[in-house]
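In this view, the complex is presented without one of its protein chains, the others remaining in place.
Moving on to subunit A:
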Amino acid sequence: MTILIRQAHIIDPLSPFHKSTQDVFIDNGRISKIGTLANQEADQVIEANNLHLSPGWVDVFAHFCDPGFEFKETLETGIAAAAAGGFTEVLLLPNTNPVVTGKSQVEYMVQKAKHSMVSVHPLGAVTKQTEGKELAEMYDMKAAGAAAFTDGLHPVQSAGLLLKALQYVKAFDGTIIQIPDDKTIGTYGLMNEGIISTRLGLPGKPILAEEIQVARDIKLARYAESKLHFTGITSPKSIDYINRAKQSGAAISCSVTPAHLYFTDEDLQTYDTNLKLYPPVRTAVERNALREAVLNGGVDCITTHHEPHEYDSKICEFEYAKPGMIGLETCYGVMGAVFGDALSAERWVELASSNPRKLMQLSQPVIKEGEVANVTLFEPLATYVFTEDAIRSKSKNSAFVGKELKGKVIGIINNNQLKLN
């Protein structure tokens, strides 16, 4: 198959065509020509207003629920959602059933998604069954294709065990990912602890539970001299701790989700179960500080925390509703809605493509002749209202339905496949 992308504004600091507008010709999954290709013919010609082209985007923390919870999402529907969101590669949570705790579960995902348009990288569990008691077979999982290690939605609690895990993965240069949360604080919390939770009569989860876990885990990672990534950061204090650790040379990094950049606890006043998230959304003070950190470099990447839940898991009492929201398809549009012009296309590509690749040791595609085409096509200025019938994910649990978003994904090219929205 041949594809011609006309008049694409290329955003790729590693490319000789960075920040220039070019025609790009892709032949059989490989970029074969870049330049002014007025007379070039192709099987598929892509033209759009204000078309931008960058190396494919990566999500470090998405849940496809397969195997075990196929009624929420499957690899197929998850891949469709990722493609629609502009992601050519995703790292998948191990919180499936069975848990990704050994080679066979890693291989299931790798094999099943082998030739798909979105490349799938499983995240292996740190501890067996993510129970936080014994180390899982991370060495074997790494060999089978696990990109990094995390207990996902059940972050490791024991300091001693996390330290062992951080030391253990050094043998194969592994990375551990944690949602920082000390579960002994605000154990039964359903939302951010604060004025709003007090007024709503909902048990609160203090932001302190995150901050002390970040501080503690940094100490562990520094002691082990190992690599640690925090995802779903909600506190500017956490970012301060992480920045200080980075400055002193520690291999610490962090990501935030679009939902935590958009919503605040005040949005929970109607007990909207789609906004029951783990970690919870915080106040406007924290949200605004997180926005700042995204722009000034305090945040390394954006993760979607795509967490699908079937209808019945959300149409119930707030306390019983499952936490989490889908996020792949709205990610880019939410970033545009939040930041507008303040977020340059260049910074976005850093957050969505080059940084996560660096941190998760994925190879970096470059937009130049002879390279494999792993690209995302997008239009930063388009605005639209996100609707439920546009959702490709099997689940519809999004608090962004009905919201005006800015920035549209036009399509992706990866693994010699083109997927246009």
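Quick note on the criterion: a residue touches a chain if its C-beta (ideal position, glycine included) is under 8 Å from a C-beta of that chain, and two chains touch if they have at least 3 such contacts; residues count from 1.
We adopt the following convention: contacts and distances are computed from a predicted model.
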Next item on the list: Assuming one chain is omitted from the figure, identify its UniProt name from "Aspartate carbamoyltransferase", "NADH-quinone oxidoreductase subunit L", "Replication restart protein PriB" or "Inner membrane ABC transporter permease protein YcjO".
Entry: "Aspartate carbamoyltransferase"
Checklist line | Residue in contact with the excluded chain [from A:195, A:285 or A:342] | finding: A:195
Check: For the chain left off this view, which of A:41, A:317 or A:388 is in contact with it?
Finding: A:317
Checklist line | Identified contact with the non-displayed chain, of A:71, A:139 or A:271 | finding: A:271
Notebook entry, point to check: What subunit A residues would touch the chain not displayed?
Noted result: 187-188, 190, 193-204, 206, 270-271, 273, 312, 315-320
